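Dumping the structure here so I can ask a few things about it.
With one protein chain withheld, the remaining protein chains of the complex are depicted in position.
Order of writing sets the labels: A, B, C and D. Residues in every chain begin at 1.
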Amino acid sequence: MNLKKEFRLKHIVLSLLSSALMLSILGLLSHVKTNLHKTVGDIVLSLNMQTATANAVTSVVTFFRGIDTVGEVTVLFLATTGIALMLSSTQRTYKKVVHQESFILDIGSKMLLNVIVLFGVYVIVHGHLSPGGGFQGGVVIATAFLLLFLANPNMKLKHSILTLGESLSGAAYVLIAIISLFKINILLGNFLPHPVSQIGELVSGGIIPIIYIIVGIKVGSEMSVIVEYFVKEDYLKEVPHA
Amino acid sequence: MIGITILFTFLAILSVAFYAILSKDITQSVILFMGVGLGSVVLFFIFQAPDVALTEAVIGTGLSTAVFLLGIRHTSIDKEMES
Amino acid sequence: MNSIFLLLNLLPILFLYQFGGDLHVSLSLTKEFTLSLSQTPLGTFFAYLSLISFLLVTIAQKSKKTSFSYYALQFLLSIAMLAIVLAGDFITFFIGWEIMTWSSYFLISKSSDIDTKSLQKYILFSLASAFSLIAGMVIAYSFANSFDFNVIQNSFHTMPFNIKVALIVLFSLSFFTKAGVIGLHYWVVDTYSKAPDLFSSILSAVMSKMGIYGLFLVYGHLVGYAELKDMFGVILNGTDFGYVLGWIGVITSIIATFKAITQDEVKRLLAYSSIAQLGYIIAVIGMGTSFGVAGAMYHTLIHTIIKLLLFINVAAIVAQTGKNKFSELGGLIYRTPVSFVMLLIGIIALAGMPPLGGFASKFMLYNAAIDSKFALILVGMLFSGAASFLYCYKLVYGIYLGHPTSKDLETQKEVPISYLIPQVILALLLVATGAFPGAFIKVINPILIEFSLNTIPYTSMGVMQSAVGNFNGLFIISAFVVIFVFILLLIWRIKSKAKNNLNRFDISYCGEVPSKNTQLHYGYGFGTDLYRIKFVNAILKRSSSPFYEALATQTKKTAGLLSRMYYGNIHNTMIIILLFFSALYFIGVN
Amino acid sequence: MLDFFNSNETIHFIITVGSMLLFTIGLYGIFTQKNLVKVLISFDIMESALFLFFIGLHYNFGLVAPIVDGSDKTFTNMVDPVPQAMILTTIVIGLAVLALGLSFGIEYFRLTGINDISKMNELRD
Partner (left out) sequence: MSLGYYFLLPVIFSFLTPYFRKLGTSALRGSSVFLTFILFVQTLEYTGVSLPQISQFSVAPPIGIAFVLDNFSLLFLLIFTFSGFMVSLYMLWYFKANDNTNETRFYVFFNMLLAGSIGMILSCDIFNVYIFFEITGISSYALAAYNKDKLGLEAGIKYLIIGSIASIFIVFAIMLIYLQIGTVNIGLIAQRYSEIDPKIAVLIALMLFIGFGTKAELFPMNFWAPDIYQGSSSHVNGLFSAIVAKSYLFVFFHLFYLFGLNTKYTLLIMSLGAITFLVSEFTALNQKDIKRLFAYSTLGQLGILFMALASNSSDTISGALFHLASHSISKLLIFLVLGILISKFKSTKITIVGDFKSLFLSIVLIIGFLSILGIPPFSGFIGKILILKGFALSHNYIAIAFILLVSIVEAVYFFRLIALMLDKKRTKTSVPVGFVNYIVLSVLAILIVLFGVYPSLLTHYTDLATNALLQPHSYLQFALGVGL
């Protein structure tokens, strides 16, 4: 009882303290300037026309701050590898789930899969024209697989294909960066022709859509792997407790 | 109009987040957390950041919720007892 | 192996001889640090002292099975000491000092009866000494902008007074620890007694002298006796500072002397004796007079010789019998007569009896005290000197005289010749230093010039000049030899008549027939009843160990307290980080 | 009334206050919650608050999303795209860390049956 009271007291004190802290920070943040004369973003916007990309965010993500995206893809890759390290094991065996074949679920999920994948591909391919891009599209594709797994737990993804997609797309991304170095002596430069007149068309922006497609493949396969591991975890045979 | 929308969305997010933290049931808090994501999506959209909104929609509300829901089955004791 | 390292040990001596007292080398380590060797008369004296000691000990090692790493470390140690005494700047000095520390540490760890606690004691005190040295040297650097001794010497008088005092205290602490001044001697006895037997001789004879060298270096060279006088003023005829040091030294020697008398282990006795003898040196080192320096220097020489002799002698006995306690030894005089004679010579010198070098050095010490008019210190030194007769007697009686305490002692043979050679050389050196005390004046005068003190007039080899009169060593020793030969003849005559009773149980005329288990040797109990004297009891009862034990316990407790912070709760860690942030925030922003 | 709400200052104020309150809620979650999943959710809430704060303060009335459609081919009067790109990156990284943490949690729970971060104290002196 006493302990509980103390515990509550601690909570109250801590929450009071955190609110005091945040209130005081809030007071500070009212000083934050909101109308800046010239941010990097303004320069980027003024330069963006040269990249012939309709979506300025995409051009920032893949071009102006391209190495960030390489890093980001790497982070995802590392997380996937980490999850695979954790949730895959030679000792783990998955039990066969008694799966009631449901016609509607089966057909429905497969139909939806196509639609979702198509949508994902659309989002990826139009990344430089409209909101969306490799990350979003990739995740959309992964959610399609999630649906599939939920519909049919016994399903297995072909890991070799996923690995291939993951590795090769990643390698291709880096290779593009390096090829650009040889072509125009800048890492990750836009070495393909990207005439400004093409802006708004599907084929425009030079390497930007290519990069986003690569990122889409990579994110899609990685996210699918993550989803698979998490879903499969449900059907572990043994749940040993140390 | 936009100001009021922002205000109310924030209020919604705040209350949802608060309940997500306070809730004893983890599944419930994950679902409520998804609500935070949804609210953020709306706000991002209002803030003219469609890319971020889309990302938050698929990742914040979609995938991470799914991952959480799949994950919490194996990290909470009460669920373990049921199975 | 032994001969190889013998030759290797000869090399530095030849090297030093080759340069003929004028070695100046420097090597740029970084843009600020230079390693430089710069030979001074003081350094040369100590260099020869240590190198020759190493040579003699290496000879003694011939008959003891010794591993390559032991020899190599010992050689490294000798080189390190060479670096110390020839160093022209503090970096070289410190590098030598630290290499000396750890190489001797590994040598000590090679002993069979060493334990972790003694090792820890040794290394921690050594490191404390080294760190105090390093603190002193960087503080000196901050004013002199150089580690070079000459530069520091030149800029010393420009430093603020408190910095000067801090420097002197730090350096003194460092070197006192090495020399084993009372209070800082906690490591000495255990280390000396548990180190490999032959290595104890180096520890006592040479390594402690590095502390003395450091003191000479600081007081004489870096600070300068004139500066000491300026800083602290003059009392009687010596410096104030010297008076304080005098008391430190005298108290050290008195306490250590009484502690020595009560020891049962041979090497522990020698260790305490070593502390006591170094106490004399420290007592006169700060007086700032020519005789003070000369006395300290001469006693350094004599003590090195004596301690080498005694420790090698004891090491030989321990190696031969496997026993290292007075209660287990005894009656070896007929079995190992040469060793006995050597030990006798050693203790005659140690007690400061004429005619050997020990007397000459004691004479110089007393002389220095008289010269400075430090009467009380003289009294203390005389008292301690008289008391040291007791442990000298215990040493010879406990090992060689009386009855053997066990059967296997009766069949002992003389120790191997390789142990005897260095002992004979050392004994001859003692005789020589006794006979030609004046020769030492020739050695000491350049050092006195280096310290800008008055030189001591030199008349002849056999005569030692002093404040209270000259003493002619040659005459004394001749007289003693005559008397000695006379007595020897007398004894020989009596002995040839007397019957030699060899059975150790043949003492039935006392009215009691001893059994096999009866202890017949009482030498080891000598001095153990001293505690009945109130004054001595007060000394014996007290020890520095409770203080250091308490320090260790407190450190451990603190450690336990602090380590409770790291108890592995990540939640609290997060909270602490956030609290720390808010604390800094409220302080920083508002 | 509507004019008041439709000024930049007001919405920026609302955004600042709202997101910081959200941040406080996340902070409170970290202070009080010990379930690993809850802690991760709290982190995510804090991150969301930061995203809203950052994106929101770069929005001013009259600015549009930094995307041109075919007709109007100039990049003017648009929201700053750089923060959006940065947030995009951060969201993905957040997901990665979250998923990794969750997988650690699953494996740890499988081994020990503990999901309370304050009880994870095998590692100590």
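Going forward, contacts are C-beta pairs under 8 Å (C-beta built on N, C-alpha and C of every residue); 3 or more make two chains touch, one makes a residue touch a chain.
None of these values were measured; they are calculated from a predicted model.
For the omitted chain, the shown partners it touches in the full complex are A, C, D. Check C:Phe131, C:Tyr334 or C:Phe547 against the missing chain and you find that the one touching it is C:Phe131.
Against the chain not displayed here, chain C makes contact via residues 28-33, 91, 94-95, 98-99, 101-102, 105-106, 109, 112, 116, 119-120, 123-124, 127-128, 131-132, 134-135, 138-139, 141-142, 555-556, 558-560, 562-563, 565-566, 568, 570, 572-574, 576-578, 580-581, 584-585, 588-589.
Listed here are the chain D residues that touch the chain not shown: 30, 36, 39-40, 43, 46-47, 50, 53-54, 57-58, 82-83, 86, 89-90, 93, 96-97, 100-101, 104-105, 107-108, 111-112, 117, 120, 122-125.
Mapped onto chain A, contacts with the missing chain fall at residues 25, 28-29, 31-34, 36, 38-44, 47, 63-68, 70-72, 74-75, 77-79, 81-82, 84-86, 89-90, 163, 166-167, 170-171, 174-175, 177-178, 181, 186-190, 242.
Criterion: only the chains that are shown with their structure count from here on.
Shared contact partners of chain A and chain D, listed by label: B, C.
Chain centres computed from CA atoms place B at the largest separation from chain C.
Here B-D and A-B were compared by C-beta pairs in contact; the pair with more is B-D. Chain centres here are Cα means. That of chain A falls 75 Å from that of chain C. Contact of a single residue of chain A with at least two other chains is seen at positions 14, 18, 21, 25, 55, 57, 130-131, 135, 226, 230, 233, 239. Among all residues of chain C, those that touch two or more other chains are 575, 578. An unclassified topology is adopted by the chain contact network, corresponding to no line, ring, star or complete arrangement.
Contacts between chains, counted with the stated touch criterion, involve the pairs A-B, A-C, A-D, B-D, C-D. Of all the residues in chain D, the ones that touch chain A in their complex are 8, 12-13, 16-17, 20-21, 23-24, 27-28, 31-32, 57-58, 60, 65-70, 73-76, 78, 80-86, 88-89, 92-93, 95-97, 99-100, 102-104, 106-107, 110-113.
Residues of chain C that touch chain A in their complex: 575, 578-579, 581-582, 585-586, 589-590. Contact residues on chain B toward chain A in their complex (touch as defined above): 49-55, 57-59, 62-63, 66-67, 70-71, 73-74, 80, 83.
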